[in-house]
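Reviewing the structure listed below.
Every protein chain except one is present and positioned as in the full complex.
Letters A, B and C name the chains as they come in the text, with residue numbers starting at 1 for each one.
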């Protein structure tokens, strides 16, 4: 309906999953999300690579975003090839075989009222 | 005065209206907003389409932003063709017949002090 | 040293100064800021125009950002030609005779712990 919108390569330079949380799981668990939007009529095969400060990148984490769907991927839930460590600086590159749109969000509930941040990712 | 500024197609990959709130309505109700700015001398006919993770997109939601006006549209208030479900991941595409500027904001008051996020949307 | 960086026209579609605050003034007063950065070797003559939902735009508000300086302008402090009303949706266009960079920030201290939002503005 809307055709292809976005970019095939995105970067998120910020990344940090707080190790502590306040409130009911899973909605108030401290987490980071990559919101992926695929407006096209083809499934998007997405690969996420995680960069660290002191070791080689890890990935790819492979995700399918079906045609005309959004998928909000919690970095907390990434398991294969390895979980993302908590309380650790990271960054990510997201590639897709069809154009997608990517937005980055964190919920931080370490203290007694949650904080939020969000930004459009960088379209390379 | 400023002529046409912006784009005719915008994407917001994040979307989530918390189902709970703390504080007086409507200002402290948990909500998401698409802030639309039309600097042109013609009315903007805007269509919003909502994308989900597990079903076909819903829309269009039709909105007019008059010439030289801003309209801050709460996704909570969208009713036709269908209300946006709470506590549900979504994303949106916003199209307009004249260039506009779009910014996305959430107020989350589930816990005892509100959190905010905001980002410029993606100009396609 | 860095020459001219940025754009001569910027848009901020979000705008809302909460009418209530918690904590010491002025640092914890609910406010919105346009952060202006002029990296060039010439003073920037900046004009801000405010757009509303239900009446004609107001402005220009004239500001000088000296060469190689940043100025973080609180919308709360704009007085001429008219103060910005509280608890009211608005948006803004910022023009400059030399390229500048603009970022938009809100501090909301209506409840008992402040919230923040920020985004790069839209470079037209």
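In this text, a residue touches a chain if its C-beta (ideal position, glycine included) is under 8 Å from a C-beta of that chain, and two chains touch if they have at least 3 such contacts.
All figures in this text were calculated on a predicted structure; none of them were measured in a lab.
Colleague: List the residues of chain A that touch the chain left out of this view.
Modeller: 9, 11-16, 18, 49, 51-54, 56-57, 87, 89-91, 93, 95, 104, 106, 108, 110-122, 124
Colleague: Would you write out the residues of chain B that touch the absent chain, in ascending order?
Modeller: Against the left-out chain, chain B lists 111, 113, 115-116, 119.
Colleague: By the contact criterion defined above, which parts of chain C meet the unshown chain? Give residue numbers in ascending order.
Modeller: Residue positions of chain C that touch the missing chain: 1-2, 5-6, 22-23, 27-28, 33, 35-37, 39, 68-72, 100-103, 105, 107, 109, 112-120, 123.
Following the convention adopted for this analysis, only the chains that are shown with their structure count from here on.
Colleague: Same or different, please, for the chain A to chain B contact, judged on whether over half of the interface numbers appear on both copies.
Modeller: different
Colleague: Quick one: which of A-C or A-B reuses the B-C interface, over half of the residue-numbered contact pairs in common?
Modeller: Matching pair: A-B.
Colleague: Please report how many Å separate the Cα centroid of chain A from that of chain C, as a whole number.
Modeller: Computed value for the inter-centroid distance: 30 Å.
Colleague: State, to the nearest whole Å, the distance from the C-alpha centre of chain A to the C-alpha centre of chain B.
Modeller: Taking the mean C-alpha position of each chain, the two centres sit 21 Å apart.
Colleague: Tell me, which residues of chain B touch at least two other chains?
Modeller: Where chain B meets two or more other chains at a single residue, that happens at 112-120.
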